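After this line comes chain A, so read on.
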Amino acid sequence: MNRITVETLLQDLASRGLNGEKISEQQIKVFASKDNFVNHLHYLQTIGFEHLANINGVDYIAENEFEVVYQVYSYEHKIHIVFKVRIPREKPVILTVVTLWEQAQFYEQEVHEFYGIYFEGNKDLSHLFLENWNDLPPLRKDFNTEEFSEKLFGSKRHGGGK
Partner candidate 1 sequence: MMTVFNIILYSLFAILVGLIFLGIGRKVAARVHLRYGPPFYQSIIDVIKLMSRESITHNFVMDLGMVMALTGLIGTMLYIPIAGHIAFESNTNIIVIMYLMAIGHLGMAMAVSASGNPYANIGVSRALTMMLGYEVPFFTVMLGLIIYNQSSSVMVINLAQAGSIWNWNIWQMPIGFIAAEMALQAMMGEKPFDAMIAPAEIASGPMVELSGRYLGLGFLTKAVGVFVETALIVNFFFGGGTSVITFVIKQLEVFLIAVIFDNIFPRYKIEQAVKFLWIFPMGLAVIQLILLAI
Partner candidate 2 sequence: MNFNSYSLTKIAKEDKDTTYDLFFGPNHPGMHGNFGYVLDMVGTEINSVRPNAGQLHRGFEKLMEQRGWVQNLTLVPRICVMDPDPNEVAYCMSVERIMGVEIPERAKYLRTITLEMSRLTAYLLAIGGFGGTLGHYTPTHWSTADRDLIMDMFEWLTGGRVYHIYNIPGGVRSDAPEGFFDKLLEVMDALEARLPDYDSILFENPIVHKRLKGLGYVSKEDARKTGLSGPNLRASGNAYDVRKDVPYAAYPYLDFEIITQEGGDALTRALQIRLEYEQTINLIRQAVKKIPEGDVRLNLGLLGNLKVQAGEAYEKVESSKGEFGYYIVSDGGTKPYRVSVRGPSLPAGFLWAQKHLPTMKIDDVAAWMGSLSICPPDFDK
């Protein structure tokens, strides 16, 4: 496979209905809809983007949306793609990509734990990190960690935050 540049990649993706922006010579960001993003990721995988570095969520509370970001990289083309999918905040459900990348299992578990996003098709969404947790998923913007810490650990009492 020949090495492709950022520009040709963006054109290619545009022809498939994906909007993208260039961040740097080796990095682009791509916006996908939640309906067919798995197909796009699969396409990217077939053209050499085989390294899934991370999956993370972002809480755009003002727009009432979550964003799930897939960090994909190609060893051949040496291009990094920030692959962004938006989902509504009320019904945060998105398809899983475990079928494409095995390690996505754990990234998805993590995103589920910290944002409460459900991954359809992922069999195990149990908590990896938090034990005895009954509050909001902590990385949501409306979760106030300072107040939580004060209530559970008494952080102010011990002189925290001064």
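Here is the rule we use: a residue touches a chain if its C-beta (ideal position, glycine included) is under 8 Å from a C-beta of that chain, and two chains touch if they have at least 3 such contacts; residues count from 1.
Basis for inclusion: all candidates are chains of the complex that A comes from, given by their letters.
The structure presented is a predicted model; accordingly, all values stated were derived computationally and were not measured.
What touches chain A in this complex, out of the candidates 1 or 2, is 2.
Residues of chain A that touch candidate 2 in their complex: 23-24, 26-27, 29, 50-54, 56, 58-59, 69, 71, 75, 78, 80, 82, 101-103, 105-107, 114, 127-131, 138-139, 141, 143, 145-146.
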